[in-house]
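Heads up, one of the protein chains got dropped from this complex, but the rest are sitting where they should.
For chain A:
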Amino acid sequence: MNRTLTDNTRAINVAASLGDPQQRTIFAKERISIPGYYEIIQFLGKGAYGTVCSVKFKGQNPPAKIAVKKISNIFNKEILLKRAIRELKFMNFFKGHKNIVNLIDLEIVTSSPYDGLYCYQELIDYDLAKVIHSSVQLSEFHIKYFLYQILCGLKYIHSADVIHRDLKPGNILCTLNGCLKICDFGLARGIHAGFFQCHSTIQPHITNYVATRWYRAPELLLSNQPYNKSVDIWAVGCILAEFYARKPVFMGRDSMHQIFEIIKVLGTPDKDLLIKFGTIKAWNLGKSSNNPVYKKIPWSNIFPFASHEAIDLIESLLHWDSTHRLNVEQAISHPFLNEVRKPDDEPVCLQGPFDFTYEFELNSMPKLRDYLIEEVNSFKTELTSSSL
């Protein structure tokens, strides 16, 4: 079944051109109400805090299939409201990039029992984890093409001074025609220094929450100091290696085991770097009385079938020291990707850095709720104006 939304712009335009929906289509069993110009195709499941179904525009040929998620029961929960606002803001901010998942429409329905926040977006069946860990043969060209798309999406995100912080194959969606889209901005964070300076009350550091361990950078495991965009680059390196290994390369059971998994491949880090991490945990790694010194295993020994360029890129991305890792633009320019590069596919975010200071003004639950509603309304206004 082809569930790929090949032309997202077309879907957005159709939604916008139909204007404010007056008539509704009802799916009574799952208590879903959507504008009358949609037709429900299938109930897809119950996701976290919501029900998901697939819909299409009536009479559209070929149909652009859309996933609709009805989210309910979040309006009394502070952390869920904050996350909903943050995710919608990021998805709206990055809207239009072909390697980032796109919101097509947003709607708040107030009539019980259909009440909830409705999010309309591209319907994509697969994630990269399913692709990597399937029996599908992946040539080096596939790997180049996939990695290039991830880096293009990441370049756009980083150009807005945003760190994703939870990049992993499971959070990269894959259409049937091989187009990758980064999703899940639940832990993403704006880091533009200017916004810290504007608000003296804001602490110039980012939160201590960290994501999936197997893709976690060494500085997150060994240090308590501020980190930067290079944590995403480490995750991209892990994904690139996973393309060849067809399984995660560093599978730690806990954070210490994760460190040892990295050490077994990358070797024991230099003492200077361990000192730089600034923790006893890091320092103990360098004490030869406790731990043997591991030598680095060349990636070419681990993946003898990979090209020299691929090995070189893995080496450059998976480096103990975050300052020695390539940044996203350098990674895109690496010779490994020359074959698949298209300069038009590598835009930067023209809206400038993402302004996250709104978070600090939302200091009560009513303000959080009002802000979510405002966000939905401004999205719809923007959608309508762009279609005119």
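The criterion applied here is as follows: a contact is a pair of C-beta atoms (placed from the backbone, for glycine too) under 8 Å apart; a residue touches a chain by one contact, two chains touch by 3 or more; residues count from 1.
The definition used in the following text is that contacts and distances are computed from a predicted model.
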> UniProt protein name for the omitted subunit, picking from "Urease accessory protein UreF", "Endoplasmic reticulum-Golgi intermediate compartment protein", "Isc10p" or "C2H2-type domain-containing protein"?
Replying inline: "Isc10p"
> Looking at A:Gln60, A:Thr212, A:Asn228 or A:Ser307, which makes contact with the chain not pictured?
Replying inline: A:Thr212
> Of the residues A:Met91, A:Leu317 or A:Leu383, which one touches the chain left out of the display?
Replying inline: A:Met91
> Given the full complex, what residues of chain A touch the hidden partner chain?
Replying inline: 21-30, 33, 36, 39-50, 52-53, 67, 69, 71-80, 83-84, 87-88, 91, 101, 107-112, 114-116, 119, 121, 123-125, 127, 129-130, 132-134, 166, 169-171, 183-187, 203, 207-213, 220, 224, 246-248, 251, 253-257, 260, 264, 279-281, 290-292, 294, 363-366, 368-370, 373, 376-377
